[in-house]
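Moving on, here comes chain A:
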Amino acid sequence: MSDSYILYPGCSMESSARAYYDSLKAIAGIIDLRLQEIDDWNCCGATEYLGIKLTPAYALISRNLALAAQQANGTRTVVAPCSACYLNLAKADYYMQEQPVLGQHVNEALAAGGLSYKPGSLDIRHLLDVLVYDIGLDTIKSKVVRPLTGLRVAPYLGCMVPRPDYEHRWSDYEYPVELDLLLNALGAEVIEFPLKTECCGGHMTQISPDTAFELIRRLISAADSHQADIMTTVCPMCQMNLDAYQSETNKKFNTSFRMPIVFFTQLMGLAFGLDAKDLGFGQELVSARNALAKIGIEHPAEAPAGTAKPKKDGSLPMPAPLPPRNMHVVGKDKVAK
Partner candidate 1 sequence: MTDKFEPTIIGFTCNWCSYRAADLAGTARIKYPPNVRLVRLMCSGRLDPTFVFKALSSGADGVIITGCHPGECHYLEQNYKALRRFQLMKRTLVGLGLEPGRVKLIWASAAEGAKFASEINTFVEEIRALGPLHWGIPSDALPVSSVALEEVPA
Partner candidate 2 sequence: MQNMEQERASAPPKQIEDLSLLGEVSHRTAGVSRLEMCIQCGTCGGSCPSEADMDHTPRMLFAMLRAGMRHAALMSNTPWICVSCYHCVVRCPQNVHIADVMYTLKGMAIEAKLYQDSTAPDFSQTFVDMVEEYGRSFEFGLATRHYLKHFPLRLPNMAPMGLGMLSKHRMNITPTRIKGIGQLKAILKRAKEVEATS
């Protein structure tokens, strides 16, 4: 593991999602993840620019791709920790290949800034993807000194990581297993979270709050009904919506959820034995104190919920689960470096 990656942090990592960036920096050394930030990157436009003008939106995104390709030093992998950034970069790269005229237009624009980008010359990947498939679960597991035993975690990916998944990097669009596997490796008790790729509301908190609050309610309430101690996410926007708008959502629906929402890198840091403070804990608006206390206390693992083993009660057997699409990679070859 010596390759370094080009990092596109995205705007949130420096503001609302500082805990994500802090914890990422904290764990990177431990797992030998070398990241070099794209010099002078710009905003990817989030979900806003695409809805205004096509060519400028793709040019905005592609300035980053062009800079990354310039800076690429033998590596071609760009890592984005933010879902929206990841999708925008991946989308631009993919569509400029699918529709060459888009690539031509974008390059005409880039030329005005003395830049150019050849679509397809970079691999755009999300941080979780790199951690699970490049660093590998075995390596991650080997660095765990304080397993998160007994912590019931709801793994939450949101939309834009597993979908639309242009390059088929994930095990499934709807029920991907990568985050679950990673949390398992940290020793956490991972709940079967049925809404793991449902929407957090995105920018609706800003433009149609009632639409967003309903989506937030669904997620928090489902995590709560699964008795999750904490919910973990891979996306700044999801964290922001579920954390910062939780109290407004409670008010609207007359509920009293107190579900802490943290980044998966923060939990990795905890399992690696790092100080919670250095991992950005305390920045969340719904405090994770109780959840953390639970690991400190070291409860014996709760008995797992009854499995579907056919019993002598005349019930009918269930079909075996289908191995996820990319399971072979999860299993051995790629993970065990």
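As a working rule, contacts are C-beta pairs under 8 Å (C-beta built on N, C-alpha and C of every residue); 3 or more make two chains touch, one makes a residue touch a chain; residues count from 1.
Regarding candidate selection, all candidates are chains of the complex that A comes from, given by their letters.
Bear in mind that the values here come from a model prediction, so they are computed numbers and not experimental data.
Every candidate listed (1 or 2) is part of this complex; the one in touch with chain A, counting any copy, is 2.
Residue ranges on chain A touching candidate 2, taken from their complex, read 11-12, 14-18, 40-43, 45-56, 58-60, 63, 91, 94-95, 98-99, 101-102, 105-106, 108-115, 159-160, 163-165, 173-174, 198-199, 201-204, 206-211, 214-215, 244-245, 247-248, 251, 282-283, 285.
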